[in-house]
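Shown below is the structure under consideration.
With one protein chain removed, the remaining protein chains of the complex are shown where they sit.
And then chain A:
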Amino acid sequence: MLDMVLKISLICISIAMLALIYRVIKGPTIPDKVIALDAIGINLVALIALISMLLKTSAFLEVILLVGILAFIGTVAFAKFLEKGEIIERDRNH
C-alpha cells in the first residue's frame, strides 16, 4: 500500500521536475532559469526522501540536508552575480 503511494508521489514529482526543466530550457530571462533550477533542487530533496522511504534506509538523510544547503548557496551566488556582476567582492565599503 505504502509502496504504491510512494511510487505515485515519485511520478508526480518527476512530472513537476520535467515542467521545471521546460522552464530552464525555455525561460525568457535568466532569473526565470535560476528560480527553476532552485525549485529543481528542492524537488530533488523530496525525490531523495521518497526514495529513501522506498528503500527503507536512513543513509540518505544527510544528502537531503546537503542538497538543501547547496541549492541555497548556489542560488545566492547566481543572484549576486546577476545583481552586481561579481560574486566575491574584495572590499564592499568603497
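To be clear about the criterion, contacts are C-beta pairs under 8 Å (C-beta built on N, C-alpha and C of every residue); 3 or more make two chains touch, one makes a residue touch a chain; residues count from 1.
To be clear about the criterion, contacts and distances are computed from a predicted model.
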Protein that the absent chain corresponds to, by UniProt name, given "Cytochrome b", "NADPH-dependent glutamate synthase", "Electron transfer flavoprotein small subunit" or "Multisubunit sodium/proton antiporter MrpB subunit": "Multisubunit sodium/proton antiporter MrpB subunit"
Contact with the hidden chain (one of A:Met1, A:Ile25 or A:Ala59): A:Ala59
Residues in chain A touching the chain absent from view: 59, 62-63, 65-66, 69-70, 72-73, 76-77, 80, 83-84, 87-93
